[in-house]
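Just one protein chain is left out here, and the rest sit where they should.
On to subunit A.
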Amino acid sequence: MKMIGGFIRNIIKDKVMLLMVLPGALWFLFFSYLPMVGTVIAFKEYRYSREGFWASIFHSKWVGWDNFKFLFTTNDAYIITRNTLLYNAVFILLGLVLSVVMAIVLAEIANKKLAKVYQTGMFLPYFLSWVVVGYFAFSFLSSESGVLNQILGYFGAEPINWYSEKKYWPVILVLVYLWKALGYNSVVYLAAIMGIDKSLYEAAMIDGAGKFQQIKNITLPLLSPIITIMTLLAIGKIFYADFGLFYQVPRNSGTLYSVTNVIDTYVYQGLKSTGEIGMSTAAGLYQSVVGFVLVITSNYIVRKFNKDSALF
């Protein structure tokens, strides 16, 4: 009784705060927690029932781990896991370094108007859909009318059939990803830099610290919590490949599969014709569980070194 009273008192006391949290909490409840019930589909052979969705789930047959099998049956399992992990690791690492550098450079540009122009210019690709980006890349790489092959022709070199030469693709994919994602990520860091107390820099300058020393001793240490959080969040998604990047940009070219096939495209290719939602649910569950484990582990490691930077 006392507990409930305390609970109500707490609610009344924090009602404004709670009200602010409410929309977000409801959103998570309805779009993230309630649908979790659906993960049982991963262990069922989903068949339609005329009494609706719940009845369909209820009446479908249990099949144990059968739905997970297709992910591991062939040696493609190794290739798609390797591609997904390596690409994402490179994206996290290069993305982090370049966007922090970019944010610092933007913050240091004296002409604020010009800085805004750069920032907007870099931010823009983030809003483009991968389909559009895929065509941008195509206009560069097309073997008949692409810009790159025309330049090669100008120098007298043989044209390259980009969409069937797999050795170039790890670089192309990383470049395209960075071009698209850099602007957005650097804005996050830029915002953090803007929040740093200016008096720290003034004090440093009085003590005779140069630009690089200021960056090394003030900006970077104060950025480290946000860097840790952003990286932890990215690690949680390391098993999810960006479908658009790996499907639209290489134009689904078969000869490139050994370097462009990732878990998400593999699942799409395998299931677009059979439409077994049990199997796609299984793939999603597998990705989430691995992501969850990775986040917990890396958070645990971060806690060991610096308790304040950890997520929880």
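Please note the rule applied: contacts are C-beta pairs under 8 Å (C-beta built on N, C-alpha and C of every residue); 3 or more make two chains touch, one makes a residue touch a chain; residues count from 1.
One rule holds in what follows: contacts and distances are computed from a predicted model.
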Suppose you had to identify the omitted chain by its UniProt name; would it be "GntR family transcriptional regulator", "FtsX-like permease family protein", "ABC transporter substrate-binding protein" or "Fe-S cluster assembly protein SufD"? "ABC transporter substrate-binding protein"
Given A:83, A:142 or A:228, the residue that touches the chain left out of view is A:142
The one of A:27, A:54, A:78 or A:127 in touch with the missing chain is A:54
If the missing chain were put back, which residues of subunit A would it touch? 3, 7, 29, 33-34, 37, 45-56, 66, 69-70, 73-76, 142-144, 161, 163-164, 251-255, 257, 261, 266, 269-277, 279
